[in-house]
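One chain of protein is taken out of this complex; the other chains stay put.
All chains are identified by letter, namely A and B, in their written order; residue positions are counted from 1 within each chain.
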Amino acid sequence: MTLIVVKKSPENGISNRLLKVALPSDTILLVQDGVLFAMDKDLESKVTQGVKLVALKEDFLARGFSEADSSIPLVDYNGWVELLEQNDKVIS
Amino acid sequence: MKSVLFVAYQSPAGSIWINETFRSAFGMYGEELEPVVLFMGEAVLAVRANCKPEQLGCLPLSITFKYIARYKTKVVAVNEDLERFAIAEDGIEPSWNVTRISESELPDFMHAFDKVVFF
């Protein structure tokens, strides 16, 4: 159970490579420009099966999107803290 | 003993992150911590013997070599990135004492550390 934080845009190569680091039961949290991955309706097919994907609501909305635009669940900063509590490691 | 992986992924020329990654890594020996440094993406350019940021007036990478030797800090580079930037075995600076890893091994490799910090 590892939390992987992706903060760079999908246009940045490191972001896609971080997505591939996740193993089943890990969670990928998209923050900052990383939230742009949440527009991708096919995002789940780009990570290993069993990996949970979430995006930071504040960062997604601040970029002009509405909650309905996200293909994955959105969490707020409280949710980020809960993810830190639930996962025993962090890759960021 | 806890393990920590520092990952550098940005270019060694014009960005400070390779040097800062190693400065951080060397600082870990003050605690019961075993640091490993991983180069991925443009950061692998650092291992080239001819890679010299000092040509731009920037801090040389070579200032890390004596500490790598002293602490025997493990340095790992992603094979696919070395190939992408046409870095041949005989073009690698020996002071890095670099170990190769393939991209497909990265998930298990990273998960084996207690902490993983990207620079």
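The definition used in the following text is that a residue touches a chain if its C-beta (ideal position, glycine included) is under 8 Å from a C-beta of that chain, and two chains touch if they have at least 3 such contacts.
In this text, contacts and distances are computed from a predicted model.
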Per UniProt, what's the omitted chain called: "HPr kinase", "CheW domain-containing protein", "FtsX-like permease family protein" or "Sulfur reduction protein DsrE"? "Sulfur reduction protein DsrE"
Touching the missing chain are A, B
Please pick, from B:13, B:33 or B:101, the residue that touches the omitted chain in the full complex. B:33
Kindly state which of the options B:58, B:101 or B:117 is in contact with the chain not pictured. B:117
Under the stated touch rule, tell me which residues of chain B contact the chain that is not displayed. 2, 4, 9-10, 16-17, 20, 23-24, 26-33, 115, 117-119
Residues of chain A in contact with the chain that isn't shown? 3, 5, 7-8, 14, 31-32, 58-59, 76-78, 80-81, 84-85, 90, 92
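As a convention for this text, only the chains that are shown with their structure count from here on.
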Where chain A and chain B are represented by their mean Cα positions, the distance between them in whole Å: 26
Residue numbers of chain B touching chain A in their complex, please. 9, 40-41, 103, 106-108, 110-111, 114-118
Contact footprint of chain B on chain A as seen in their complex: 2, 13-14, 17, 20-23, 48, 89-92
